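Okay, so here's the structure we're looking at.
All protein chains but one are shown at their positions in the complex.
What follows is subunit A.
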Amino acid sequence: MVSVLNTIDTAHEDMVHDAQLDYYGTKLATCSSDRSIKVFDVRNGQQTLISDLTGHEGPVWQLAWAHPMFGSTLASCGYDRKVIIWKETNGTWAKLYEYSNHDSSVNSVAFAPHEFGLLLACGSSDGTISILSSTGDGTWDSKKINNAHSIGCNAVSWAPAVTPNALFDTGNRPPTVKRIVSGGCDNLVKIWREEDGQWIEEQKLEGHSDWVRDVAWAPSIGLPKSIIATCSQDCRVIIWTNDGTSNTWSSKVLQKFNDVVWHVSWSITGNILAVSGGDNKVSLWKESTEGQWVCISDVNKGQGQISEGQRTLQ
C-alpha cells in the first residue's frame, strides 16, 4: 500500500528532472530546467528549503550525492555542458569544482562507491563518459571514455565495490575492480572496467530497441552476483544478472510498460526496484523466491496524481 506522505512545493519555475535523497535520507535535492538546484531538509516529514544553488547556465538534468565521508557534497550536470560539484561548509553551499570539458549536454552523474574515494562518472550527449577524481588537495583529475555511446550517453551507474568472484578466489585478494554501467542513444547498455588506469569496454548488452534512459547497478548483496536494471524508451525494464562466475549476463524483461520508462532506482536494502514511467506512476518491484519479478506496490492512482480538473485550474 503506497500512500502520499506529503507533497513538496519545490517552487521550481520549470520541470523538475531529478530528485535525490542524501545518504541518510535527511536532505532532498531537486534540479530543474530553470537552471537551479534546490536542497531541502526533509526530516520529520517537513520540508524546508536549505539552499538554492545557482550556477548552471541551462537546465540541470541530474544530481548525485556523495558519501557522507566526503561531507555534504552534491554533483550536478546539465544542458550547459557542465558538471558542478557543490559542497556545504558550515551551512553554506558553494561550488567546489566545475568541469566543463564536454562538448554537449551532460545527462548523468554518479558518484562511485566511497571505497574508491571521491570519484564521479559523467555521461554526456557528446557520446563520452568522463571520470572525475578528486586528488584530495582541491585539484581534480579527469579521464574520458571516448565514443562510449554513439549519439549520446544517457545514464551511468557504478558497480558496488565488491571483490569479483569472491567465492572462487582463494589466493591473493585481487584489488577491487571499478566498473561502470552506461546506457545510451545507441540502445545499448555497456559495462566498463578500469584496468591499469584505463577504462575498457567489458560487455555490451543488447536488448533494448530504443534509447536507454536509465541504468542502475543494484547495491551489493554480499554475493558475487551482479544485478543491473535498465529502462528505455521502448517501454521496457530489463534486469540483467551475472552470477559472478562467468562473463555472461542473462536478461529478463521486468514488464512492458505502456509508456516510456524514465527511471529505475534500487533501494539500499532489500533489493527493491523503483520504476518511474511516462505515465507519471511509480511502481516498486521485488524478486520473488521463484526468481520472478513482481510488482509489490503501485502508486495509488487517486492519490498519486493531480486530477485533471485541478490541473486546469493552475
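We adopt the following convention: contacts are C-beta pairs under 8 Å (C-beta built on N, C-alpha and C of every residue); 3 or more make two chains touch, one makes a residue touch a chain; residues count from 1.
In this section, contacts and distances are computed from a predicted model.
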Chain excluded from display, named as in UniProt, from "IBH1-like N-terminal domain-containing protein", "BHLH domain-containing protein", "S1 motif domain-containing protein" or "GATOR2 complex protein WDR24": "GATOR2 complex protein WDR24"
Candidate in contact with the missing chain, chosen from A:203, A:220 or A:255: A:220
Option touching the unshown chain, where A:133, A:203, A:251 or A:265 are the choices: A:265
Residue among A:49, A:253 or A:296 that touches the chain left out of view: A:296
Interface with the unshown chain - residue positions in subunit A: 1-10, 12-21, 23-25, 28, 30-35, 42, 57-59, 61, 79-81, 105, 162-163, 166-167, 169-170, 173, 211, 213-214, 219-225, 259-260, 262-263, 265-272, 274-278, 280, 282, 284, 286-287, 289, 296-297, 299, 304-306, 311, 314
